[in-house]
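Can you read through this structure? Questions will come right after.
Here the complex is missing a single protein chain, while all its other protein chains stay put.
Letters are used for the chains, namely A and B, taken in the order the chains are written, and counting of residues starts over at 1 for each.
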Amino acid sequence: MEQLATPLLNGVIYGLLLFMVSAGLTLIFGMMGILNFAHASFYMLGAYFAYALQDVFGFWPAIIVSPLLVGVVGILVERYILRRVHRFGHAHELLITFGLSFIIVELVKLFFGNYPVNYRVPASLDFAAFTMGSLDYPAYRLFMGIVAIGMFVAIYLLLSRTRVGIVVRSAIHRPKMAEALGHNVPRVFMGVFGVGAAMAGLAGAVAGAFYTTSPNMALELGVLVFVVVVIGGLGSLEGAMLASLLIGIVTSVAVGIDASLADFMALFGAGDLAREIGGILVLKVSSLAASLPFALMLLVLLVRPSGLMGDKE
Amino acid sequence: MKVRMVLLAAGVCVLAAAPLLLSDGLVNAAISMLIAALFACAYNLLCGQAGMLSFGHSAYFGVGAFATIHAMNAVDGAGLLPTPLMPLAGALGGLLFGFAAGWFSTQRTGAYFAMITLAIAELLHAIAPQLKGVFGGEAGISSMRMPAWGWDFGSTTEVYYLTLAWVLASLAGLYLLTRTPLGRLALGIRENSHRLRFLGYEVHRVSVLIFALSGMFSGIAGSLQVLSNESANYVMFDTSLSAAVVLNTYIGGVHAFLGPALGAALVTFFGYAVSDLTQSWLLYQGVLFVLVIMFMPTGLAGLLDLACGSARRYGARAVAPAAGLYVLAGGAYAAALVFLTELLQRLFSQDYRSLAQAAGAGHWPPVRMFGHDWTPLGTWTWVAPAALIVAGWLCWRAATAVVRRLQEAAPAMPAGAAGMASPGRTA
Partner (left out) sequence: MKSPAVLKMALLPGLMFASALATAAPVKIALVETLSGPQAATGLTYRAAVRYAVERINADGGWHGEPLELLEYDNQGGPAGAADKLKAAISDGAQIVVQGASSAIGGQITEDVRKWDLRNPGRELIYLNVGAEAQALTGDKCQFYHFRVAGNAPMRVNALVAGMKQDQALGSKVYAINQNYSWGQDMEQAIVDGAAAGGYTVVEKTLHDVGKIQDFSPYVNKIAASHADTVMTGNWGSDLLLLMKAAKTAGLKARFGTVYLDQPGNIANAGDVALGNYVAQTFNPEAAGEAGAAFMQDYRAKTGHEPTFIEPQTVFGMLLVGEALRQVPAGDGKLDVRKLALALEQASIETPMGKLSMRAQDHQALLPLAVSVVSRDAKYKADGTDMGFKPVKRFTAEEAAVPAQASCRMQRPD
């Protein structure tokens, strides 16, 4: 049981990190129909801003100011770039976010260099929370999990219990009607985009210290975030949480499984046959750990394309 | 019509004469440009004509490439087909995989369709390195072109003519396809697939067919790449290649038939020429993409259309100064951007920072750029880009003033002239 506990806990925390980044993406998609390729770049920007501010303000102010800065960047992007291309259609919006992701990565490389930077966990959080088996469990991981859960609760309450949230949700479902009722829908869009970007920035500020902060951060996380959003359902916050946890746990647990499809077939006596055929059948699940999310995504898209918790088309 | 045929013939002649005029390195660049152009046009069949935005088209390019490399290595290296017919192997591979993938993907539409195609490509990209027998691991599989039909295909020129022949034939095929009922049905799918279904057509079947044909031509492009490089590597399945073809297509313009070809050729050449000159060329490329998408939604083909349309309406002589001023403005802005980027890149580089540290506090060593030494705090270092930006802005204003004067002088606008005032059509 203990063997399973650590991967499970790790998977949950990793899933929560994925949630922090994908929450913004799914909200933006649900509202504006834009698949924002630059979202993972906001994650990276959050980490880099926090690194730059850490020396000036210290760790705690840095992780508060950094998401705000990223939110401002998000608002500027929406107001001056996305709004312009909105009338040209979805493809153009998508492509512009793609071009933006390039620009952001290159700018980061310009100012901070190509190598990973020294953004580290502060001494106040750099201890072991408890031991599991023979290994320590770092407190910072729990911190990341707490921040993620806090973010989920805050956004959920904001959307469901406050007036602003009601306006936002109505703008998602019936933008024209909301506009007819007198709400400034473009401003709502801008706000949602900014908040989504700020959430990704917070994720970056918090996670960048634990994992590495390098110009390749956005690439490494980028596609996985899409997978989460698709599996969870485009536009659904609960779906994003569920899908992130699922992906986090699956990748974490899969690393420990050294069996392959051939071993499974051995249960039916076809083991040797499978091994002779070779190819995919003898690949170990552990080596494929990072590819499993894509297989899951394909499965979901074919069986239930609106995602686990999305609205049925 | 006649003008078009003459222009087309002239273009083909220029392409055919290229190896005689250009150095070997440029002929190679031309081969890459031709392959990219074919890939973009094949993609446009699906995206621009049938309206299905696919995000994983590199899969069909790659499958075609690997099919070809295996065909080349078959029969102990002698090859399954004579070298000039090798792209048929790529076509077959692309067609079959296109059928299979298309059958699944086209069951959904819109964003879900795009996601499925992305998932298929990513899955292939993830599994490929594990299947060493088929995809050769990260070193890929290599092969050699075999002599056939009297040529030995050892020189770049022969490879160029082979590529040119196949690209022209494929483009002709794609164009003829637009003239067939199937091609028209593709447009119907883009405009209103519901109505098409009501008219009695099997929309899913048509979509799969279009998808498969697009895959087939992508496979030909992949196989031409393999013939040129004599190797295939699973990095061809990377999302960056899928994204590149989408960008090329939109930059060229999805509504003109040769638009994607133009966009692909220019972007490939840009990468080829600029990547050796500066480290920050990806930044310039990104900025170019964003600007084109923001200000030229119909792409470069649309821009050409606009320029020709204006010239026809107002007369070339009237339009020329405006066009010239726009070009000057663009040049000035570009020069300012390049200057600032190169300056900042050098100032923030690790090496400069250690030099500055060594020189002592407050003392900034000069930066070497474009053959000159620039002091970071010197006046010229900041006046130059500022002056360029101001110059660009003035030229832009002058150009818009000229255009406005022309428009006021001839108020009646004939239909179809996509002017600056009206928004572009949706993609």
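Note that in this section a residue touches a chain if its C-beta (ideal position, glycine included) is under 8 Å from a C-beta of that chain, and two chains touch if they have at least 3 such contacts.
The structure displayed is predicted, hence computed values, not measured ones.
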Field: Sole contact to the chain not displayed, among A:83, A:120, A:169 or A:304
entry: A:120
Statement: Even though one chain is not shown, chain A touches it at residues 3, 6-7, 10, 14, 109, 113-118, 120, 128, 131, 133-138, 140-141, 210-212, 214-216, 219-221, 251-253, 255-256, 286-287, 289-291
Query: For chain B, which residues touch the unseen chain?
result: 23-26, 28-29, 32, 126, 129-130, 137-140, 142, 144, 154-156, 225, 228-231, 233, 235-236, 271-272, 275-277, 279-282, 350-352, 354-355, 358, 368-371
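Note that only the chains that are shown with their structure count from here on.
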- request: Please work out the Cα centroid separation of chain A and chain B, and write it as a whole number of Å.
  value: 30
Query: If you look only at chain B, which of its residues touch chain A in the complex?
result: 47, 53, 104, 107-108, 110-112, 114-116, 118-120, 122-123, 126-127, 130-131, 133-134, 239, 243, 246-247, 250, 280, 282-283, 285-287, 289-290, 293-294, 297, 341, 344-345, 348-350, 423-424, 426-427
- prompt: Can you name the residues of chain A that touch chain B in the complex?
  reply: 29, 33, 35, 81, 84-85, 87-92, 94-96, 98-100, 102-103, 105-107, 110-113, 115, 223, 226-227, 230, 234, 278-280, 283, 287-288, 290-291, 294-295, 297-298, 301-302, 305-306
